[in-house]
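The block underneath contains the structure these notes are about, expressed in structure tokens.
Heads up, one of the protein chains got dropped from this complex, but the rest are sitting where they should.
Naming follows writing order (A, B and C), and every chain is counted from residue 1.
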Amino acid sequence: MAIVLGPNQYGKAEVRLVRLRRDGELHELTDLNVSVALGGDLADTHETGDNANVLPTDTQKNAVYAFAREFGVNQIEEYGLRLARHFVDTQPSIRQARVSIEEYGWRRLGPHSFAKAGEGTRTAAVTYDGSTAWVVSGVTDLVLLNSTDSEFHGFIQDRYTTLGETRDRILATAVTASWRHATAEGDWATSYEESREALVRAFVRTYSLSLQQTLYAMGRAVLYGRPELAEVRLALPNRHHFLVDLAPFGLENPGEVFYAADRPYGLIEGTVLRDEAPPPGLAWSLSV
Amino acid sequence: MAIVLGPNQYGKAEVRLVRLRRDGELHELTDLNVSVALGGDLADTHETGDNANVLPTDTQKNAVYAFAREFGVNQIEEYGLRLARHFVDTQPSIRQARVSIEEYGWRRLGPHSFAKAGEGTRTAAVTYDGSTAWVVSGVTDLVLLNSTDSEFHGFIQDRYTTLGETRDRILATAVTASWRHATAEGDWATSYEESREALVRAFVRTYSLSLQQTLYAMGRAVLYGRPELAEVRLALPNRHHFLVDLAPFGLENPGEVFYAADRPYGLIEGTVLRDEAPPPGLAWSLSV
Amino acid sequence: MAIVLGPNQYGKAEVRLVRLRRDGELHELTDLNVSVALGGDLADTHETGDNANVLPTDTQKNAVYAFAREFGVNQIEEYGLRLARHFVDTQPSIRQARVSIEEYGWRRLGPHSFAKAGEGTRTAAVTYDGSTAWVVSGVTDLVLLNSTDSEFHGFIQDRYTTLGETRDRILATAVTASWRHATAEGDWATSYEESREALVRAFVRTYSLSLQQTLYAMGRAVLYGRPELAEVRLALPNRHHFLVDLAPFGLENPGEVFYAADRPYGLIEGTVLRDEAPPPGLAWSLSV
Partner (left out) sequence: MAIVLGPNQYGKAEVRLVRLRRDGELHELTDLNVSVALGGDLADTHETGDNANVLPTDTQKNAVYAFAREFGVNQIEEYGLRLARHFVDTQPSIRQARVSIEEYGWRRLGPHSFAKAGEGTRTAAVTYDGSTAWVVSGVTDLVLLNSTDSEFHGFIQDRYTTLGETRDRILATAVTASWRHATAEGDWATSYEESREALVRAFVRTYSLSLQQTLYAMGRAVLYGRPELAEVRLALPNRHHFLVDLAPFGLENPGEVFYAADRPYGLIEGTVLRDEAPPPGLAWSLSV
């Protein structure tokens, strides 16, 4: 029984790129973290160290910077598509490329002054295999909290149950959500803004009996509003806020004083999709 | 030559407290990280393990939560003063208390919904020694960037100089600033808001020939505007953005494409104060 | 076109468990971070908030602790198997369970004294679907460096190439490796120790023309030595060490002074497997 090479990929990760547009009075700032992963005819470098088919990760990094100058960086989906296509279309040995981008938000303070904003990071992951391109957009590190309108009860009781039922709790999470576009074309800016807004609005408006219910409501809200999207994937850590027992000090605690715990945390993950959504292909990862 | 115990302190660090006010339609959320440090007659516990003078850190944590319920948490300076006074005034063995607080900002999304904001964390450190109280307020993790109006030249040249002079660069930093109040009373909310605003405005408006010049302008702006303050301390990492050399690719780079470096970074630290400022006492640390 | 719920899972993540065995003179310490993910009949809680099929994540956490007491924690694979089987076998609504564990190493200093060790964290991930169990073992955060015997040349040259070829460089990485067992039974301790040793030995002994070559050698070494394993997956960040140009200071730098960079970094990922390996089933993730 022989030992063989299976799926593999390589690339430059976390290229930190800041792109400034200074055409007019107002400077425009784009702040990105770009990661590239490539797949293809890479058996030789694994087996013998022959690098004739290897486009060095250093070169990938150079392309990230050069493309920012040559073509600008407007919407990260568009920028990622251009990069992914470049790697596959110019290198015969590279058959698949995936470009993953985080975009950090900055709030304008003046014509050329900015403060780094904190309400979530925009993301995109673009994959191209020489004929088809897939685009996933998303948001991460978006921390949301409802201070009421959340219950949790009616769950399974077994030998290891100690949790009491509650009719009122804090529900808090750090949203990581990604949504798959049905095609690799679109109005990326509007699609992102409205998808993000739909997520937030659904979180705020859902009277929640479980974080799963909130997750599903958030995913549905995105798909209802955005026909260009086929699927939403969400990962919602349950950032527990435990009511502190103040009875030993002769105090009641009617839902007012909480301990915000670090670990452990619940982690709720789910997918919401159209029942006739096209198959995902390579949208979510390179390896097939 | 004997070996002796020198300055010492102990306490509970990083008590995560979320305080909810739900009196009316609108919930109010306060999200804190509270650290306590106590000093006093603590030789016994060090020398023999006799804990008769030790108020356990667990008890300190309980007080943090109980005070939030009994007295509420409005301004963190006021809350810290109450806690610091409590420890010293109720325990004969405790002679000094320092309460350090971080307050995380949340943006309102609805009557009882919030998104965690990211433009800096408000801080306070309150010290009390049984007769005098000192209050330091501040901000940390406030990331600011000017995309022009920053130069750096005319510096020392020596054998190890390779840096070129520049007439136009990105200036970016993550502000940590603390300002000492002349007395332990005040309108904490207004003082904080206007000090923070003065820092940001000075960063934005200063045409900078060095990060030191910007630092000094920021400190002065706070003191000019806020007569209740005696001193400002600033620590400004210089978050370098290096222009990428695109010449190998036949491209110019007229201040548009930058590499945002992690390490190393410049670190500029300085104090700005009134020349007749009262002495700091224990404002900046417990040990005298 | 309807919107529907797709694959989903939930569980308690990062339960920090320290298990002490104090039967004899020598205490034994086990330090774990345990994460549980469950799948099954969970449509109701998503769609209506009906939690009748939900085993709360709090209960999962309790089971993690109780099992450590009832059955001990010897090998993490065995402990994970027991937990995963428990969730599926006792709850009709739970059809799949995945238990992921990190084990932090401690070095003995005395009969009941320990220092936390740093050369990598042992990992295991166990999945069970009611009939089949899959076991993946591994290591992460194992940082290795060869100060020579590494070259990189003969790679693709294109418009964006600036990297020079090298016949001698530092090769450094932080190994994350996971290996899939062909069956869910085995001598877990020996399998782990020898697989880890094979990885390290292959890294040390491989004269490397690319990090891919080293990766493949590492994976093969594990499979050659351990017949109970079917597949190895490796993720090797290339922790770049750049030679500092000291020529401006009149100094040569014959491979002696390096700048250790944080970002960006190369990331090399690959799979090595037996050509007749059984299919992975749910070994690598819950969703089918």
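Following the convention adopted for this analysis, a contact is a pair of C-beta atoms (placed from the backbone, for glycine too) under 8 Å apart; a residue touches a chain by one contact, two chains touch by 3 or more.
This one's a predicted model, so the numbers in the text were calculated from it and none came from an experiment.
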Of B:73, B:175, B:215 or B:282, the residue touching the omitted chain is B:215
Residue touching the undisplayed chain, where the options are C:3, C:55 or C:68 | C:68
For the full complex, which residue in A:89, A:165, A:197 or A:262 touches the chain that was left out?
-> A:262
What is the set of chain B residues that contact the non-displayed chain in the whole complex?
-> 1-16, 35, 37, 42, 45-59, 61-63, 66, 90-91, 93, 151-156, 158, 160-163, 208-213, 215-216, 219-220, 223-224, 231, 237-238, 263-276
Tell me where the left-out chain touches chain A, residue by residue.
-> 159-160, 162, 248-249, 262-263
Omitted-chain footprint on chain C covers residues 16-22, 27, 29, 31, 62, 65-66, 68-70, 106-107, 109-110, 112-119, 142-149, 170, 200, 203-204, 241, 244, 246, 248-249, 251-253, 255-262
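Here, only the chains that are shown with their structure count from here on.
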Chain A to chain B: how many Å between their CA centres?
-> 31
Indicate the whole-number Å distance between the mean C-alpha point of chain A and the mean C-alpha point of chain C.
-> 22
Return the distance between the CA-based centres of chain B and chain C, expressed in whole Å.
-> 38
Sequence positions of chain B contacting 2 or more other chains | 248-249, 262
